[in-house]
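This is the structure, below, for whatever I ask next.
For this depiction, one protein chain was excluded, whereas all remaining protein chains were kept in their positions.
Our next item is chain A:
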């Protein structure tokens, strides 16, 4: 009975299956496709899909708790009210060759007034004339009626002075180099930078977001090593190398060290390894004379005015007119400062051999005199008008240097400790920055050395 039922069932089953197959053959094609896909989907879901972790969604209450609990830090950390920056000397008068502090006149070896243009009557007259013609501010960026004819004149004069094709001026020295570097060097480019460059260049390098390779200060061998390493990488991938721009950023005369960069060798390397050079001549312009002329500069100091400029071939300089942020998006230089700069250039061009020769000669003499004082380390080239003075080894602390400065002030000599921010890339050793003014007489230089000697005795006693 069971087996006949079973056989009957099997037969029915077989017929059903056969009927099923028959119906498949007659079914439309898309029907089969859909069914097959469904089957595959089920198989995938079962075996191949990775289980996704269930996201923990926060409830509104929890979110509100997080918001209520969050406590920010104070906007600024507490400050030390004894910090020297909060207790600076307040002056009230011209800071030229002499400066008046607390009613006493002292010789000024602290400000960047190399050619003694501060207080120069000719420059002041021209500045006054500019105010009477143009007012004080320029009321707009260069693109929107902020370009005054005096700016164009200054740019032409600067270009002519440096025998370059074109010049471009900025309204603030710091932002000159900080805008120029990002205008040319982008994310994929490489910058070879000297470790001893000053802060504005460091900021410009940061803003450009390029790869930076620092080489030891003024060490040409270290630079060559880095260039050779880069060359090896280039040879491995020449296609990529053709799209990477390279720049060398150096200073003509380093503000933090007082020494001069070895330019000729760097130019040789430039043509060998194919990079472009940017030189910052903030201090060497107007003090060194023949060496150090290059593509980028900024004048803030020796010309007795404020601002910055760059000179070079038209090909290079023109690009900045549209892409340098500090030029396009900022108000232009007040016309009176441009007028002061033009007059200073006039003076420099008139008796330039005398002015520059004098300052270089005096720097050499001062250097010799300073070397003769035992106990000080003098940093800086002998023809440089900017020198750094340090005490030997472990004696060299900011505290002792400040004592020397105060002692000198009591003897009517004004000098200053070089100030830096703590987040410099390569913080220089504490030092006193001595700046020579071209109008200083030999007696005054003698007096300076005497005072420094006495100070040394007092501090190391």
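To be clear about the criterion, contacts are C-beta pairs under 8 Å (C-beta built on N, C-alpha and C of every residue); 3 or more make two chains touch, one makes a residue touch a chain; residues count from 1.
Simple rule for what comes next: contacts and distances are computed from a predicted model.
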{"item": "Which of \"Ribosome production factor 2 homolog\", \"serine C-palmitoyltransferase\", \"Cell division cycle protein 27-like protein B\" or \"Pyruvate dehydrogenase E1 component subunit beta\" matches, in UniProt, the chain that is not displayed", "value": "\"serine C-palmitoyltransferase\""}
{"item": "Residue, one of A:14, A:41, A:152 or A:457, that touches the chain absent here", "value": "A:152"}
{"item": "Residue among A:73, A:102 or A:443 touching the omitted chain", "value": "A:73"}
{"item": "On chain A, residues whose C-beta touches the chain left out of the figure", "value": "58, 63, 66-67, 70-79, 81, 83-86, 88-96, 99, 108, 110-113, 118-120, 123-124, 127-128, 131-140, 142-149, 151-152, 165, 171-175, 178, 184, 198-200, 203, 206-207, 241-246, 271, 274, 276, 300-301, 304-306, 313-316, 318-319, 321-322, 325-326, 329-331, 333-334, 336-337, 340, 414, 416, 419-421"}
